[in-house]
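Here's the structure we're looking at; comments come further down.
Yeah, one chain of the complex is gone here, protein chain that is, but the others are all in their spots.
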Amino acid sequence: MQDFLTYGIYGTAIFLMLLGVYAVLVKRNLIKIVIGLSILDSGLHLLFVAIGFISGGTAPIFSPMAIESANKMVDPVPQALVLTAIVIGFGVTAVALALVIRLYRHHNTINIDEIKNLKW
Amino acid sequence: MKKLLIFGLLIFIGVEILDVLSEVPFGEDRMKVSNFYLEKSPEVLKVSNVVTAIVVNFRGFDTLGEVTVLFLAAAGIGSILYRRRSVHTELNPKRTSTEASNIVQAGAKVLFPLIILLGAYIFVHGHLTPGGGFQGGAIIATGFLLMLISYRKFFVKHSGVTWIESIAGIVFVGLGLLGMVYGGTFLENFLPAGELNSLISGGIIGIIYIAVGFKVGAELTGVLDTLLNISQDEE
Amino acid sequence: MMNSKISVISKLFFTWLIVFVLWLAFTTSIEIYEVLTGLFISFIISLFTFKSFTSRGLKGLSPIKLIYVIKYIFVFLIALVKANFHVAKIVLSPSLPINPGIVEFESKLDSDFAKMILANSITLTPGTLSVDVIGNRFYIHWLEVKDSDSEVAFNEIAKQFEDVLLKIYS
Amino acid sequence: MIVIEYLAYFLITLGAVFLFLGALGIFRMPDIYTRIQAGTKSSTLGAMSLVLGTGLLGFVSFTPGYPWLIKTIIIVIFVAIANPLSSHALARGAYKDKIAPFTKENIDAYQEVEKNIEEEMEDAK
Amino acid sequence: MSYFFIIIISIIAVGAILAFVRFVKGPTAADRVVALDTISFMAIALMVFLGFVLERFIYIDVSLVYAVLGFVGVITIARYLEGGI
Amino acid sequence: MVIADPIYYIVLPLLTAFLLPLFGKLYKPLIGIIPGFVFLFLAYMSVILMIDIRPDNPIITKIAGWTPPFGINLVFSSFSGFIASLISIMGFLIWAYSYKFKKVGFDDSLKYFILLLLVVTGSIGIVLTGDIFNLFVFLEITGISAYALTALYRGRDGAEAAFKFLLIGAFASSMILLAIILLYTQVGTLNMAEISVRMHEVDLKIKVLIFILFFVGFGIEAEMFPLNGWVPDAYSQAPGPIAAVFAGMVAKAGIYALVRIIYLMFDLEGAFHLLLIMGVITMIIAEVVALRQEALRRMLAYSSIGQMGLIMIAFSFNTEQGVFAAIFLMFNHAIIKSLLFLTTSFLVYNTKTKLISDLDGFGKKMPLVSLLFGLGAFAIVGLPPFSGFWSKLYVLIAAANQHMEVIIALILSVSVVEIIYYFKVISRLYFRKASEEIPIQKPSLNSSIVMIVLGLIIISVGVYPDLITGLIENATTSLLNKDLYIEKILPGLAEIIN
Partner (left out) sequence: MMNSLFLLLFILFGSAILSYIGHRISETLGNIIVVVGAFSASIWFFVGFETPAEFSYKIADFDALWSFSSYSWIFAALVSILSPLALLYSTSYMKGKERLGTFYFNFFLSILGMIGITMSQDFISLFIFWEIMTWSSYLIVIYLGKDVEKVGIKYMIFSAIGAYALLMGIVLINREVGSLLIEDAFAYFPQIQFSTQLLIGILLLIGFSIKSAMMPLHVWAPGAYSNSPMSYTAVFSGALSKMGIYGLGLVFIRLLSSGEFTLINEIFAWAGAITTLMATFYAIIQDDAKKLLAYSSIGQLGYIIVGVAIGTELSIMAAIYLAILHAAFKGNLFMAIGAVEKQTGSTDMTLVTGLIRKMPLTFFSTLVSIIALAAVPPLGGFVGKWMLYQSLLASEHFFLIIVIFTASTAAFLYSFKILYSLFLGQEEPEFKNIKEAPLPMLIPMILLSLFLIVTGTFPGILFEPIANGMKYLGFNDVNWNMSLLVNAWGDEVNLQHVSMYIGTIFIVAFIFISLKNRKRTRYVTTKDISTSGEIPLPHENLSFKLNFYKPFERAISPVMKKTMDSIYDEIGNGLNALFQFIRYIYSGNGQGYALYVIIFFVLLLLLKNQIFGL
């Protein structure tokens, strides 16, 4: 069971990451490339949250309905960090999309193969 | 051929990383500094949401950076996509047919304040319940998104966005600097911590998270507005 | 002039009230700080949303209308449950006995909100789905078209809801 | 109290079953409109039922229990308003995306409306 | 309790698999959205249920937020499909 | 609250960036002026702080009152302080160069200054922070502002360059984030000093993967081959002063991060070999490609990569002399490449085609700019008596003392290539007749002063290197003395760790 979870959850995260990378490397459509980047991010975030999980732990919130003892809580640090990572990922995605729009205006295409004014 | 190569490379990478991760079993307790946070957050800061305590106080500096990233994204998009003056005055006749249906519009009207309220609720209670400034801000932006896509004529006042994000940013940094004045270090929690699980607790943490909420909400809204209105504006 | 001025305040208060009630529901607390914060926040929110949120303001709160609202909920729930089992039967039967199509009819409602409620109700009752509403004309996707005539369609699909809604929005 | 608890269990079970049926509908139905019909709506109803059931269960199981009920009701109301809207929007979107509905007797009153709009667009050009 | 929990979870899980198959098969974007929407409703419901099982009231907030995001997401895609964005 | 505190390096520019839109609403010219005051203050603060800093008394700034490793901290040591000061002073100069910056197709000075403030902040943050995740955050701030700045001009292919930059940059940040995740599972902390202490507990297999991830991730920012595809495009499309920012700050922050990882956090011998190999490859390929460039900015961009390769080589020796040489190179490259980009900005602006072949006779048309470009070229190829000579000499001496004759020969061969392409430009500037007379946009007074100041620095350090060697020696000691660093950040180390 433990192995299944380990490989299953980590495997999913890595699969997402690699899927994203694959899209970035193979897709010709700029939008799809940006989506690939987002998927890559999602995989990373999933992995990050997953490594903070502790079997039987709950959210690290001392709520009044059920004051928990700290030793039953999952690691809060990855959650805090992943929040940051998500926001950063959003920022990058937004800028990427803006660039795609600019490129579309400039080249009238979103095919990355046709956007090669700069080389060598 | 190239795809096959890429596929092979990625499989190799996946196997390598998974191989290493297999030595990091899922669900094990690996906490070191986190134990300190879990202990100090309710005791010293009186913040029941430990994630919030970390985000706003223990690692508040990260959050300042994060807020900056959003601010930056908004500014960056603004500079990448300059806006044409004509966007709001004259709608593209080609597009009139694609106005959202009346039903969606009516629904959006009703749900808009409720979604905003949910966002506000979330960032006001960032130190008590799940979520916080970022999540609340994102929900608020979602509310605006709903309006933006339902009404083509709905637009966000950019000067309002500017004011909100600037003032919220100043509140964040200002509170941090006040921490230097009254506590000695930047972002030091100089206000009384209060009582665990009451709204007024956690000292500056709650205030900062509210500011973050405003800032994130304003920035995301601005970003969405820019992206949506620019894409409507064709060359 | 006077009328419109009153209606602004009425709209604002109506919105404030609804939003504040929702706040109370969110917080499920009547701690003083929570309430004060809630009043403040809901006021701010209603300030910039009241214009679109309601068209009639506090008038919507008259007791008779509330009774009709409750009635509507009952009518709706009954229709909902009835039709749901109906659909369950369809989905579970191996032959999938359906005859889908898009029909149209006209409604007498003129409030956008009422039209939305009607459309939503139609959508939520299984077997029918509002595809579009243009003016007063409703275009409905119907899983089992009994008759493409708009009169029949109206009676089958919308009449029971519209009757109550007309009472509420009079 | 026990009645409420049983009602809760009933609602939860019912919700789960409807969620399942909704998924089955999506799986089986022939086109997007019929899938929206049978699918999302049943699953919405299922979700509402399950959430409300849980709320009732929370109401009787915890002290204080009322927050559970109130919060779950908020979700239920939200879902009740939002879901038909999104179903409708999706159906309309699909239609305007040129996905023709599956019909046995070719009953499509909306076809003409779309045609008119397209003609208008041509004129506008 | 735990049996009940497992049964409920299992029913929904089977449904989720069906929806997922639709998500993969498509064939149109709208079909995928419908499938995804269904799965997210399952998640919303389950999250509330899980909150009860784990005795964490706060999970309900998460579910509400999820519902809002899902809703606006679907509307956005729908608007995209009809060419409104 | 004290007058000079490293926290101001981050907080003040951020505050200014947040405020700038409001200032703009009050009175438009404030947009250009306010950042100048901030940069000036930071530059002034740098001087104040650097006077007292010795390797054994770094300033450790706690944040939010939590001692490391629980809170994030800034470390202003002789090394990080030196680089941070360099960046902030460069920031001021870049500001002074461009505060009246107005060119066709660019009227949004508000965005420009916000992005400039943030790119500087990000770079300084990378250098000063003592927390690995915080470093990641600053890296992203730097990255995103760099993407936006690359695409700032509308008439150019900036968006294309920025998109490539973003694509590779996103890979970099993903890898670094993955490395941080893995690292966190192993050491349970994000404080770099504590990571360093705990690193020996980490299984070698995991450690190596983490290292490789960091290496690739920071390698992108540090312009390492083959991760540097973005460089020529971004450098050539960004506004001139921004190209200077990339060369002078962003790349410096990248190599700084790389070095911090290798020297402080990891105890891997192989890391130095790897750095050496990659440095050599980076240097050779870049210089060789630079030789074949027709566009001036692209040539400078490749030249920058080549210099970064040389810096990597110097760091890879893992000796006092090597580090000394590397830091000296960082300093020189920042100053000289900035001068080159700033002058090039005017040269290229007046050519329209941006090609080297269009520069005929500019020595006469733009005497000052051409002279300063020539000075920069002389300095960057390492001709005495200019500052670039000393750093190159130190690299060679460090290599010689490592008995790496082949490396010396390679560095020198590449220098010959460097000389060829720079002198090609100079000979065109001065010893060719202009083909046609076109109206010339002369540099404004402020820009001229900045360029002259940079030129004077190059000459002064060249003639009297001892101006700067003391600081660099301290920086070297500070970087190499890992135990001191840890001891200063985590004084009661045993108590906390156990």
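When the chains are written out, they are named A, B, C, D, E and F in that same order, and each has its own residue count from 1.
Here, contacts are C-beta pairs under 8 Å (C-beta built on N, C-alpha and C of every residue); 3 or more make two chains touch, one makes a residue touch a chain.
Because the structure is a prediction, the values reported are computed rather than measured.
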The complex has one chain that is not drawn here; which of the drawn chains does it touch? A, B, F
Could you tell me which of F:33, F:48 or F:416 touches the chain that is not displayed? F:416
Could you tell which one of F:265, F:285, F:359 or F:372 touches the chain left off the display? F:285
Which candidate, F:63, F:220, F:280 or F:366, sits in contact with the chain we can't see? F:220
Quickly run down the residues of chain F that touch the omitted chain. 160, 163-164, 167-168, 171-172, 175, 204-205, 208-209, 211-213, 215-216, 219-220, 226-227, 229-230, 232-233, 268-271, 273-274, 285, 288-289, 291-292, 364, 378, 383-385, 389-390, 393, 396-397, 399-401, 403, 405, 408-409, 412-413, 415-416, 419-420, 423-424, 427-428, 430-433, 464-466, 469
Positions on chain B contacted by the hidden chain, ascending: 6, 9-10, 12-13, 16
Since one chain isn't shown, list which residues of chain A touch it in the complete complex. 21, 24-26, 33, 112-113, 116-120
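Simple rule for what comes next: only the chains that are shown with their structure count from here on.
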Strictly by the touch rule at the top, which chains does chain C share as contacts with chain D? B
Which chain lies the greatest distance away from chain F when centres are computed from Cα atoms alone? C
Whole-Å distance, chain A centre to chain E centre, using C-alpha means? 19
Here the gap between chain B and chain E, centre to centre from mean Cα coordinates and rounded to Å, is 23
Distance-wise, how many Å sit between the C-alpha centres of chain A and chain D, to the nearest whole number? 29
Junction residues of chain A, two or more chains touched: 21, 51, 59, 61, 63, 65, 77, 81, 84, 88, 91-92, 95, 99, 102
Where in chain D do residues touch at least two different other chains? 21, 24, 36, 44, 62, 67, 71, 74, 78, 81-83, 85, 88-89, 92, 95-96
List of chain B residues in touch with chain E within their complex: 95, 98-100, 104, 108, 111, 115, 118, 122, 129-131, 135, 139, 142-143, 145-146, 149-150, 152, 228, 231-232
For chain F, which residues are in contact with chain A within the complex? 133, 137, 140, 143-144, 147-148, 151, 157, 159-164, 166-167, 169-171, 173-174, 177-178, 180-181, 184-185, 190, 232-233, 236-237, 289, 292-293
Chain B residues within the chain F interface of the complex: 16-17, 19-21, 23-24, 30-34, 36-37, 40, 57-62, 64-66, 68-69, 71-73, 75-80, 82, 159, 162-163, 165-166, 169-170, 173-174, 176-177, 179-181, 183-189
